[in-house]
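We show some of the complex, not the whole, and keep each chain where it was.
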Amino acid sequence: MSEFWKTSISEVRPNEIYVRGYALEELAARRSFGDIVHLLLTGELPAGNEGRLIEAILVTCCEHSLASPSVDAVRFVASSGVPLQTAVAAGVSSVGEAHGGAIEPCARLLKSAVERGQTARSLLEELKTQNRRMPGFGHSLHTRDPRAPLLFKLAKQWRLFGPHSKFVGDIEAATEAVFGKLLPPNVDGAIAGLMCDMNVDPALGKAFFIIGRAPGYVAHAHEQVTAERPFKAAAHDEITYTGPGRRPVPLPTDERK
Amino acid sequence: MSEFWKTSISEVRPNEIYVRGYALEELAARRSFGDIVHLLLTGELPAGNEGRLIEAILVTCCEHSLASPSVDAVRFVASSGVPLQTAVAAGVSSVGEAHGGAIEPCARLLKSAVERGQTARSLLEELKTQNRRMPGFGHSLHTRDPRAPLLFKLAKQWRLFGPHSKFVGDIEAATEAVFGKLLPPNVDGAIAGLMCDMNVDPALGKAFFIIGRAPGYVAHAHEQVTAERPFKAAAHDEITYTGPGRRPVPLPTDERK
């Protein structure tokens, strides 16, 4: 028994593939992609409408045009003459703390507050004292991110709106009093609440963004190579150089040369 | 009007997001993830069951255990202490010519043969003369890849089994006569036939693998950091060194030192 190659996720035998014990063909025949995402992320198939909600979450993450660092990265990389997967990987790799990265810390705060029975107001005051912002609330472009209310509406309709999602609303209600400004949840905040209510590990917060945005990255990589010329880059005469003026290169003073 | 930042994929305005003209919230409320993959890859929502078939395709791609170079890459990268997206990106980046890369060339061959009215036998004989193999057929582990017949069965059930998928069967039937060995289609060959029948550009062959495997990469990255210790690597005493024996470093003969 190998200790080095070990996994509980799937099993492969000649002509047989099992994912967490389920035959892959049966999964493909009977279950939606959202159900399978749930299976892979939590270890079990959903009991209710979780797969549908996961698909709705993935769809809300699928595109945000070129107004997105990761999509811009995909376009530049794709223009360099690389295979599709290389351009998509560049997009995936830039789902960082400042871009899709609010889901995880938001989920951690929601989970701990709900566990401890903390009020939204007390949580926000705690953050304010530490000079921190509440992740998952407010948006630089959308004063009211349309994706958040939609996801909560669907969750209610599908009986998946639980205490963490409710707490997201409590936080919104408390923002004005604490921060002097109403901060509605953005798509990250909504996903954070919903994933906690579906019992997905907060460490997987970025997973929804990564999986959901993957087809968007594919579309952008494809558009780049079919609609534009190779070698997309800033034009030399549009770049502002702010460094030192021109100077001669001194010869080294070390002993080597 | 910017010529530099230009896209036909989506449009973002304060509080509004449109994907190919559709409001993102409406898409998330009314359509499945498979429908949205179709929209992003082809420009239009499917008219029939294409979204369901795409989801089935994505599910067949979701996992193949550690018997997969890209998954192994995810595990090593994840063990290095990097964020989730970095490990997933390494997996995505390794969907190369030898790993998920047969879909595209298979689709190109199917498309051109069907367009030209070429028979399967003549196509295979052409390839044989050029000393090439037919991509998408045969598998190193599965003598009969269970994913291919399942996908074709679903396509028939959902009225999406068209001439390219039929041609995949013709090829299988001709393999024994031409190559002296029956080569059934593998999952790549099945996807190639189905994507041509759904009018997806063959250049997007890897897209199904990339999107479908993304949740598998997420699960492996997560398992790696939760179930194993950091720094997964070959043990020094299990590595076979096959290079030159130990030797002293000669001083350089150049003028520099």
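In order of appearance the chains are A and B, and numbering begins at 1 in each one.
As a working rule, contacts are C-beta pairs under 8 Å (C-beta built on N, C-alpha and C of every residue); 3 or more make two chains touch, one makes a residue touch a chain.
Model, not experiment: these values are computed from the prediction.
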Homomeric complex, total chain copies (2 given): 4
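One rule holds in what follows: only the chains that are shown with their structure count from here on.
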Subunit A and subunit B: spacing of chain centres that average the CA atoms, whole Å: 22
Complex interface listing, subunit A residues touching subunit B: 4-12, 14-17, 19, 23-25, 27-29, 31-34, 36-37, 40-41, 55-60, 62-67, 83-86, 88-90, 92-97, 100, 141-147, 150-151, 153-154, 201, 203-204, 206-207, 210-212, 214-216, 218-220, 222-223, 225-228, 232, 256-257
